[in-house]
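To start, I am sharing the structure in question, which I have written as structure tokens.
A single protein chain has been omitted from the complex, and every remaining protein chain is retained in its original position.
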Amino acid sequence: MRNDYSKKSPEKEVAGKQMHDLMRRLYPICRSITGNGLRETLRILKEIIPLEIREVSTGTSVFDWTIPKEWNVKDAYVKNTGGEKVIDFKKSSLHVLNYSLPVHEKMPLSQLKEHLFTIPEHPDWIPYRTSYFKERWGFCLSQNQFSAMTDGEYEVFIDSTFTDGSLSYGEFYVQGECQDEVLFSTHVCHPSMCNDNLSGVVLCTFLARYLSEVKPYYSYRFLFIPGTIGSITWLSQNESTVGRIKHGLVVACVGDAGKPTYKKSRHGTSIIDRAVLQMLRHSGKEFDVKDFSPYGYDERQYCSPGFDLPVGSLTRTPHGCFPQYHTSADNLEFVLPANLGESFGYYTKVVDILENNRTYISTNQKCEPQLGRRGLYNQLGGRPDAEIAEMALLWVLNFSDGNNSLLDIAERSAMPFEKIHEAALLLEHYGLLREKHL
Amino acid sequence: MRNDYSKKSPEKEVAGKQMHDLMRRLYPICRSITGNGLRETLRILKEIIPLEIREVSTGTSVFDWTIPKEWNVKDAYVKNTGGEKVIDFKKSSLHVLNYSLPVHEKMPLSQLKEHLFTIPEHPDWIPYRTSYFKERWGFCLSQNQFSAMTDGEYEVFIDSTFTDGSLSYGEFYVQGECQDEVLFSTHVCHPSMCNDNLSGVVLCTFLARYLSEVKPYYSYRFLFIPGTIGSITWLSQNESTVGRIKHGLVVACVGDAGKPTYKKSRHGTSIIDRAVLQMLRHSGKEFDVKDFSPYGYDERQYCSPGFDLPVGSLTRTPHGCFPQYHTSADNLEFVLPANLGESFGYYTKVVDILENNRTYISTNQKCEPQLGRRGLYNQLGGRPDAEIAEMALLWVLNFSDGNNSLLDIAERSAMPFEKIHEAALLLEHYGLLREKHL
Partner (left out) sequence: MRNDYSKKSPEKEVAGKQMHDLMRRLYPICRSITGNGLRETLRILKEIIPLEIREVSTGTSVFDWTIPKEWNVKDAYVKNTGGEKVIDFKKSSLHVLNYSLPVHEKMPLSQLKEHLFTIPEHPDWIPYRTSYFKERWGFCLSQNQFSAMTDGEYEVFIDSTFTDGSLSYGEFYVQGECQDEVLFSTHVCHPSMCNDNLSGVVLCTFLARYLSEVKPYYSYRFLFIPGTIGSITWLSQNESTVGRIKHGLVVACVGDAGKPTYKKSRHGTSIIDRAVLQMLRHSGKEFDVKDFSPYGYDERQYCSPGFDLPVGSLTRTPHGCFPQYHTSADNLEFVLPANLGESFGYYTKVVDILENNRTYISTNQKCEPQLGRRGLYNQLGGRPDAEIAEMALLWVLNFSDGNNSLLDIAERSAMPFEKIHEAALLLEHYGLLREKHL
């Protein structure tokens, strides 16, 4: 029999505040898919959870891909003829096209323009753009900044380096009672933006800390990785043990005020899909569910056909669907502690369901046991309704025939998983239920 | 080949009237899960159908339960200081808490109150309450009666006995052509209330009489049992032959004016479920369908996992969903002969479907046979529509490939079962169809 998973979930308000504080600290750092900003971020997380920081050398083959040169940037600006910095990397890490080549030249605006990226429809916001795999340089700036630039010579300076270095990622493992794993994966490569994806980074950090403090049945693996290349790298290096992953979620965009959105795994009916839906259905909140599509975050790789892992993604508003997405407006004001706390609650509830989803067998398969005699059923008969707790007992008893897990019973009864689980514990206590030994 | 099930269903109006007359006779009797009221009720039914009355001794173990002591009550009242009976069992069998301990005491109202049950929201109605498995005494009364009771001493008298006796139930078996059984089970333990469940008792009685007069294919078993403990007892004593039950219905609450409501068996797609839905879909009436839940009447026991019988329940308004439920307002005016007759019609139609649901094989599997040459198809071609009867012939011919029963064909064609059945008989007559020998 499994140990009892001892739940001591932190209060959502406290967790929300702690996550937001951590986010505030990580916000200014210029991260990318490699480099010191990424490394520095992982080091800060390590103050909270003892994660392993792994380094994979430039040039290493990972399936169809190759670890790129390590990119670092120290400074970058564009100065006008008056020597004034009209674009300044020190003010926002978004100003440099991520993975920009180094440059130090003077050029007229007409030439510079080809290297500038703006969002005309949001004139105050700086876009986030990348060019990981094509060599070029560029600046991102607000449309207002751009409009203020007059013709004339500009000094363009990007102090970036491309070196044979490594790609860094963080990994944290919580040993549970069994070797079956639950994966939480979050991308940590985005520079100064909060919902995408410091929200995912801080939620994973505090979820990891929480799970390291309880005695879970499953083992839990947390990956803090650069998007795409990071999950490809990890899968490439852990091919032989990937099969241990029984459930997983890609964690991103969990800090905005939008309704929770679940994107199903490729299978669509995995336990993780059903556990998240069970949680959402009884959350008392509106929510969205989307079928798997091969676009989005690292579920693209986990759900590639050769792995086909049961990994979904639980977000608030999904990527690309909020206007602040990949802009400077995805900032510390856009992500509120209360939203982070609420999302944290969703994740811990999913963990509760996974941990407690066992299959029991009723010791009375033929007819109901006499619950009244055991004090489990109201002794005054004739009233129109049974109590919810009594209904949960009856559902668990009738469907604990060895073929239905508690999650199956929760789904069929349309009752919240926790009521079904409480009923099962009570019945087990009275010897009316025993766990099925698989 | 099966004999023809010769249908001679009584007119619904006649049946409704007869059922209501029987109900009127049974109404005053104080029934319980054991005792003379129950026995007397079964004896009256025996005047109509030769049922067996079975007695199971107090103390007998039936699965997790034990047959209780037999309870009988001769008289009961509460007298005020003036010697006036303010509660009188002789006026309604509901006044005594069912399975009340005997008592003869004087006590002040303040003490008596703890033993009184009312329904404040319906001040004229007496509730029905029971305490089968916890020893106590009590009275049920209307809120108006209760409000009229002034402070003072009351004489409390319940002349009840608990003896080592037996639990009684009635069983009636109609031998059909084969050993496969259809079960109709109804609870007969409720005192003076009509919809729940004298309606079920009288419908089963007349349905049983009807089936004993035809030559059915199936054998039919009717159980008139006390709720819960009765079905548990019967299952416990018939464990080895329970597998003969191929279809079944729990009959209750069939006398109110509400729309028919079908509660599915645990499987949800058994033949009985499909037969009832087929009947309802073509009844021309609104109806409700509910999935199985492990609450309600004796289907809880028949559908316990160790039996998992294909037993649903066909009612009008289900238990607990009409305000008169378990009160004195569930009386002879609440249940009308016309409603009973209509319900009787629903049940006989279900029986028709079960009886006639055979699987045939078309003798022309390749292309249609030439119906016109046999006079089965309109010879004047070119008109826009085929007749319903012609369509039924075509459906039966095309789908009688050995894999589809007539019920399958009725479902797929969305035509009423009886049209499909008529078409099959006609085609069989012309040698275009033969019954599949299983």
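In this document, chain identifiers A and B correspond to the written order of the chains, with residue numbering beginning at 1 in each.
Operating definition for what follows: a residue touches a chain if its C-beta (ideal position, glycine included) is under 8 Å from a C-beta of that chain, and two chains touch if they have at least 3 such contacts.
Since the structure is predicted, the reported quantities are computational estimates derived from the model, not experimental observations.
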Among A:Asp75, A:Glu213, A:Glu239 or A:Glu387, the residue in touch with the chain that has been omitted: A:Glu239
Out of B:Tyr169, B:Tyr346, B:Phe399 or B:Phe417, which residue would touch the omitted chain in the full complex? B:Phe399
Going by the touch rule given at the top, which residues of chain A touch the chain that is not shown? 62-65, 98, 127-134, 228, 231-232, 235-236, 239, 266, 293-295, 300-301, 303-308, 319-320, 325-326
Spell out, residue by residue, where the missing chain touches chain B. 362, 364-370, 372-373, 379-386, 391, 394-395, 397-401, 413
